[in-house]
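All protein chains of the complex are present and in place, except for one that has been dropped.
Per-chain residue numbering starts at 1, and chain names A, B and C are given in the order in which the chains are listed.
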Amino acid sequence: MKTDREQAVFEAGIKLGALYHQWVGTPISRNSASGVECAIEQAVILQPFVEEITVHLNRNLMTENTFGYSELSGLMFEVEIITRVGFTYCRARLAPENGYPLMRIAECNEIPGVSHN
Amino acid sequence: MKTDREQAVFEAGIKLGALYHQWVGTPISRNSASGVECAIEQAVILQPFVEEITVHLNRNLMTENTFGYSELSGLMFEVEIITRVGFTYCRARLAPENGYPLMRIAECNEIPGVSHN
Amino acid sequence: MKTDREQAVFEAGIKLGALYHQWVGTPISRNSASGVECAIEQAVILQPFVEEITVHLNRNLMTENTFGYSELSGLMFEVEIITRVGFTYCRARLAPENGYPLMRIAECNEIPGVSHN
Partner (left out) sequence: MKTDREQAVFEAGIKLGALYHQWVGTPISRNSASGVECAIEQAVILQPFVEEITVHLNRNLMTENTFGYSELSGLMFEVEIITRVGFTYCRARLAPENGYPLMRIAECNEIPGVSHN
């Protein structure tokens, strides 16, 4: 049996995997980064079971190539997402860890529903 | 506390979301489809916690455009993935459901570990 | 010998091919479309030899799936780009034609340089 908690976790994984591979490779600069952050947030929030998403792209890694711009790479992502299924929330993150863009579950919480009495 | 089961589910979600957005849009035809299936499988199996992955792309949806080819679209995907964390397996799928490329958990199973006696 | 005109044309092709495959598959809705248009424009303008870029995404094709959003597809793109190499401009377009997202050169123009007398 699949629980709400498991599905919330599954949905968080889907969204992190999806956004990574959708946007990696995008030409980017320190000036354009905030627009890309917004565009990613707006795209992710459309998807089912997403409650909140915040995307920060690490400007320090945006070193300019010979033509004066950079390319969105996996290690630039600092993302937190909250998904909800029923009364269960999952908070998950994408952020660099030991040089790898790691996705991990931060926590899951069931909120008390309305009384069933 | 995050369980092995939850992480297995999370990892399955990541891989399905990732492969979808990595390969959607690829030029494809009925002749080239099997090569793309293999390439996707080989890419996914490299990733952590993936035990098995099978990718089938629905040839019936590969209608030729004016230049004689098609483009890999979400509804063409029929994917089954098995992830493992510790002794827990998660089997998940991506397949069309009511005109939407739905990702869902099929089942999770704990296998009995070696005796701890 | 490669002329400025040929390179301007080449650069226009690169940018149209690139943006198409970078953004196809992005979750999108009529509300989020203008943010995506901006993000694409800001990404393309960073690249070498790009003078101007305008991106319009056809809202009429953004029919809602079962979860209330859509996915950026090739036929939604209406793009005009102007590249410049030396004194030569190339204007090119990406827009649907007979059901295919066609990229084509609209025109090339040399502008008279400063007098060489």
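Everything that follows uses one rule, which is that a contact is a pair of C-beta atoms (placed from the backbone, for glycine too) under 8 Å apart; a residue touches a chain by one contact, two chains touch by 3 or more.
Remember, it's a predicted structure, so these values are computed and weren't measured experimentally.
**Student:** Please identify which residue in B:Leu16, B:Val44 or B:Leu94 touches the non-displayed chain.
**Tutor:** B:Val44
**Student:** Considering the whole complex, not just the chains shown, which residues of chain B touch the missing one?
**Tutor:** Looking at chain B, the ones touching the missing chain are residues 22, 25-29, 32, 35-36, 38-39, 42-44, 46-48, 67-69.
**Student:** Since one chain has been left out of the picture, which residues of chain A touch it in the full complex?
**Tutor:** 20-21, 24-25, 65-67, 71, 73-74, 98-100
**Student:** Which chain C residues touch the hidden chain?
**Tutor:** That gives, for chain C, the contact residues 2, 5-7, 9-22, 92, 103-105, 107-108.
Definition applied: only the chains that are shown with their structure count from here on.
**Student:** If each protein chain is taken as a node and each touching pair as an edge, is the resulting graph a line, ring, star, complete or other?
**Tutor:** Shape = complete; every chain linked to every other.
**Student:** Please identify the chain with the largest separation between its CA centroid and the CA centroid of chain C.
**Tutor:** B
**Student:** Compute the distance, rounded to whole Å, between the mean C-alpha positions of chain A and chain C.
**Tutor:** Centre-to-centre distance between chain A and chain C: 27 Å.
**Student:** Give, as an integer number of Å, the spacing between the C-alpha centres of chain B and chain A.
**Tutor:** Comparing mean C-alpha positions, chain B is 20 Å from chain A.
**Student:** Residues of chain A touching 2+ other chains?
**Tutor:** Residues 22 of chain A touch two or more partner chains.
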